[in-house]
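In this view, the complex is presented without one of its protein chains, the others remaining in place.
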Amino acid sequence: MPTAGVRRITLLTDFGTADGYVAAMKGVIAAILPAAIIDDASHEIAPGDIRSAAWALAGYWRLYPPDTIHVVVVDPGVGGPRRALVARIDDRFFVGPDNGVLTPVLVDASSATLVEIDPSLAGDVVSATFHGRDLFAPAAARLAGGVDPAVFGPTVFDPVMFDVPRAVRSDGGVEGVIMHVDRFGNLITNIPAHWVDGTLRVCVSSREVPVGRTYADVEPGQPIALAGSRGLLEIAVREGSAATTLAAAAGDRVVADAG
Amino acid sequence: MPTAGVRRITLLTDFGTADGYVAAMKGVIAAILPAAIIDDASHEIAPGDIRSAAWALAGYWRLYPPDTIHVVVVDPGVGGPRRALVARIDDRFFVGPDNGVLTPVLVDASSATLVEIDPSLAGDVVSATFHGRDLFAPAAARLAGGVDPAVFGPTVFDPVMFDVPRAVRSDGGVEGVIMHVDRFGNLITNIPAHWVDGTLRVCVSSREVPVGRTYADVEPGQPIALAGSRGLLEIAVREGSAATTLAAAAGDRVVADAG
Partner (left out) sequence: MPTAGVRRITLLTDFGTADGYVAAMKGVIAAILPAAIIDDASHEIAPGDIRSAAWALAGYWRLYPPDTIHVVVVDPGVGGPRRALVARIDDRFFVGPDNGVLTPVLVDASSATLVEIDPSLAGDVVSATFHGRDLFAPAAARLAGGVDPAVFGPTVFDPVMFDVPRAVRSDGGVEGVIMHVDRFGNLITNIPAHWVDGTLRVCVSSREVPVGRTYADVEPGQPIALAGSRGLLEIAVREGSAATTLAAAAGDRVVADAG
């Protein structure tokens, strides 16, 4: 375990902020570790949407420095039999319910050690509805203070993982799905961008979209397929929304072939 | 007055963020105290909704460590005769307009000292529309820097308090109201959860709801009454919204009786 220097804590939840739940988590952290540095990742994940939380997390967890503590609480199963986890994955820490939200992190990682938080070691009474405040925030603060994950409880060898659809490549072309629609209406697929070049035509919603390098390669209002910021094929509309223009949504099929 | 170590500042407003008002407050704080640690509690309180701000604040103020400065600016009366306050309540500081938003804090506190901010001591010109920037942010920064509340002005003995409806208990049962509907559609009542057990039936919107311990005690889509995270009776729908399913809203009557 590395020595503790500045260990930043990030928070990702579906709580919104207006009910005070996020502030309660921050208060618990600050009470344990007064100088804690807390970054809001987001609190605007749709309620209970574990896959969107996993998507967001995949985009930032490794950009933070080693020893960062990533707290992820999208927790529709709170109070039920689902386990509470602390994990150390590729030199970062993760804290949250065992509900599959770590799937893309684990798929991408070289090393992972997961531990179940034993609620009986949590000290004060733990509510049945708000483990973000009662289990996960204290665990994050203690990790940030240098505590070893092993103290929280027994090792977990079978974390919940959900299926991640994979794009397939054949002689004739490539087939994948839209994994995520972002705030701008960009359609982000599971197709590695380097699989597709200008010799292929990309089709989504029965519409052919040209392949380019940047939004500026087409006129405003026109669609383009390009390499997105995570190296995945993305369909965008310049200065517009591809989701609206192409009437497309997460789960829709995207193909690229020689036409 | 304790010595100043790390004094964290929390901000709760109805400003949203897009107009730059919140950033203006943060800038004023940073200019006075460059190393200030500022936590966003929320800026998504509905415009002018003092009671929702009071509800949110009640959920986190005491979880923060002693000497934290809680700034609460939901201020429809800005520029009018309402007073501007600095308070020290149970070892935390509070800053904001005197409009009742501290009611649940004061009801719950053991000790409270309140002071009116004398605008003539505020130094620069104070606008008639943005005391968050001109009075409250500077006061928060000065408190975080160790200034004594007494320097801000005269003591206030009659802070504005609003009525808080209380649940009533009789031989036959319990009666209360829905105090707050959260982002998940949970209906949080003013009934202490320990007043209700499985021998009572809970009714809201002419519908009987079973009493349980956790969301997982019912099937998805079904309602349940349980102890919420503040120790109050709460009606939830597993993986759904009780507000929608039961067509219930804040202010609605909730009863628990022997059936």
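In this document, chain identifiers A and B correspond to the written order of the chains, with residue numbering beginning at 1 in each.
The definition used in the following text is that contacts are C-beta pairs under 8 Å (C-beta built on N, C-alpha and C of every residue); 3 or more make two chains touch, one makes a residue touch a chain.
None of the values given here were measured: they were computed from a predicted structure.
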Candidates A:8, A:169 or A:201 - the one touching the absent chain: A:8
Identified contact with the non-displayed chain, of A:55, A:93, A:136 or A:152: A:55
Residues of subunit A in contact with the chain not shown: 5-6, 8, 10, 12, 37, 39-46, 52, 55-65, 68, 180, 182-184, 213-216, 226-229, 234, 236, 239
Missing-chain contacts mapped onto subunit B: 14-24, 26-28, 30-31, 34-35, 37-38, 40, 47-48, 76-81, 127-130, 133-134
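Just so we're on the same page, only the chains that are shown with their structure count from here on.
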Inter-centroid spacing, subunit B versus subunit A (mean Cα positions, whole Å): 30
